[in-house]
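Sharing a structure with you now.
For this view, one protein chain was removed and the others were kept in their places.
As written, the chain order gives the labels A and B, with residue 1 at the start of each chain.
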Amino acid sequence: MSGVSRQLVFEKIAHLVLALIAAIAVAPVIGIIIFLFIKGGPALTPEFLTSMPTNGMKAGGIFPAIVGTLYLVLGTIVFAVPVGTLAAVYLTEYATQGRLTRYIRLAIANMAGVPSVVYGLFGLGLFVLLLQMGTSLLAGSLTLGLLVLPVVITAAEEALLAVPQSFRQASLALGATRWQTIRRVVLPNAIPGIITGTVLAVGRAAGETAAIMFTVAAFFLPTLPDSPFSQAMALPYHLYTISTQVPGMPEEIKWGTALVLLLLVLSFTLTAAVVRARFRRKRRW
Amino acid sequence: MRTAQKIKEVLIGKLILACGVLSIAVVVLIFVFLLRDAFSLFDSYPLIDFITGRNWYPISEPPVFGILPLVLGSLLVTAIAILLAIPLGVGTAIYIAEVAPGWLKEILKPLMEIVAAIPSVVLAFIGLTLLAPYLQGLLDLNTGLTALTGGIMLAFMALPTIVSIAEDAINAVPRSYREGSLAMGATRWQTTGRVVVPAAMSGISASVMLGIGRAIGETMVVLMVTGNAAVMPTSADSVLKPVRTLTGTIAQEMGEAVFNGPHYFALFAIGLVLFVITFAVNWIADLVLYRYREGE
Partner (left out) sequence: MVTAEAQKKVQLQEVNFYYGDFKALEDINLDIEANKVTALIGPSGCGKSTVLRLINRMHEVAGRTRVEGRVLLDSEDVYSPGMDVVGLRSRVGEIFQKPNPFPKTIYDNVAYGPRLQGRSSRDELDGIVERALRQAALWKEVQNKLKTSALELSGGQQQRLCIARTLAVEPEVILMDEPCSALDPVATQQIEDTMDSLKKDYTIIIVTHNMQQAARVSEYTGFMLIQETGEPGRLVEYGLTSKIFTMPDRKETENYITGRFG
């Protein structure tokens, strides 16, 4: 066999090995999703989603955990989206590239890398104890808000940078102030990117466990939370407790809870992907 | 410009600046909080015993806070994870960037994004209910909750980070490198192996560093599937035995620790150790990435 054809056979084998590796890498996710549907699907009844847990959580539904997670997510975005968007505005519109922006970017990269359990500690120390919010939706939302801030900032920054410089020039040349330019021209054109970041942040916050363990989550509550200072149940923490702390938990409820959490989070991720794709296709400048 | 408008403009500028520097403030504040509470421990408990102590008995009398078994537990689980994740992640990245046809990329990349999106507690649940019993049967173990189980799950979780950043690095290799190599009669595979991957090496290294950062900081998976036994993982079969990690310890014990007691402070001290480790890992990754962007 000549050198060249041996090389080509070798190339074929190498590509095959890589394909195999990629298959091994993605196979588990397909398996996991199928398993969750098979095992958790039967539990997904309207009743399961809308009723309170009963009999020491071994029966009934997961309604309070769903409600708690939705409240938490809402609180998170109320805090993180305005702050994160304005931080991105600072980076793209106000800051001159220099040492400060370099430090800010480094800080954002590190915020993204801080383990969520450390956010939990921080939230406990600052919000729950020092600021005396107690274990509450408010403390949990603020903790999660900090946790997802890098996601919001990064997406908003990308969206702001995509707005053509010529729009800013045109507006300034018409006698607009910097803020008028940002509010009337730059931000409206960055909305889809900001929404993408928001939805991604929501997905992240909805699935987070370690950061809410000590700041908001309750093992079991007989009533729904009625104020920002209430404790609340939350889906991820609920899944953790029923799968590790409650002996004799029916399999179906555990799998059902896991499936609900997965579907909730993936629906946000999917929404973000769709918004981003449509935005990229529609953009015409 | 009217005065009112001028004032408004200045105030908004200040607000925006405040939001801009908030991220720095948060990182500093986290560090200060952890440091403050950690040093409350070191007032009464020697730092050297904390770091080098081989026993973690937080509720014995007197309590013993040696985090060496926890640090080694974290390192062991992370090492297993990264040994599995490097070949899988980098291989997948090369496959997606260099080999896979377009339609397949469009399937593989979203699948990786789904992996990244799955809540860690769901993956932990899968590890607990499917992988652990499976490994227990397969390897005939006393328990399926082992360092290996945690390492496998963490490898899976680190994959999306490694794949996406390594793929970006490979795609960033200038087309002229490839063309130069192909023009000299190299096959596609030779070009990939000898030109493209070496040129993307700093980005690939950064992806691995970020993957390590992700694995060390992950909590729910190790909490639920590694068995949480705070023993020194130094025997030959430690891989197949339960271990306890830094993150798992905080999550496990914070609920019971007495506020402002030594145990509480000790957990914050662990948080500090985690913060410093992940900060260093991410910082190095950032430096490597920064240099490779500069080099372009």
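The rule is simple: contacts are C-beta pairs under 8 Å (C-beta built on N, C-alpha and C of every residue); 3 or more make two chains touch, one makes a residue touch a chain.
From a predicted model like this one, the values you see are computed outputs, not experimental measurements.
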item	value
Touch with the omitted chain, as defined above, among A:76, A:141, A:171 or A:257	A:171
Identified contact with the non-displayed chain, of A:101, A:189 or A:244	A:189
Touching residue (missing chain; options A:5, A:55 or A:96)	A:96
Residues belonging to chain A that touch the chain removed from view	96, 164, 166-177, 180, 184-185, 189, 284-285
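The rule is short, and it goes like this: only the chains that are shown with their structure count from here on.
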item	value
Chain A and chain B, separation of their C-alpha mean positions in angstrom	17
Residues on chain B engaged by chain A in the complex (per definition of touch)	1, 5, 8-9, 12-13, 15-17, 19-24, 26-27, 29-30, 33-34, 37, 87-89, 91-92, 94-96, 99-100, 108, 110-115, 117-126, 128-130, 156, 159, 163, 187-190, 193, 210, 213-214, 216-220, 223-224, 247, 250-251, 254-255, 259, 267-268, 271, 274-275, 278-279, 281-283, 286
Of all residues in chain A, those that touch chain B in their complex	7-8, 10-11, 14-15, 17-19, 21-22, 24-26, 28-30, 32-33, 35-36, 83-84, 86-87, 89-91, 93-95, 100, 103-104, 106-122, 124-126, 129, 146, 149-150, 153, 177-179, 203, 206-210, 213-214, 236-237, 239-240, 243-244, 254, 258, 261-262, 265-266, 269, 273
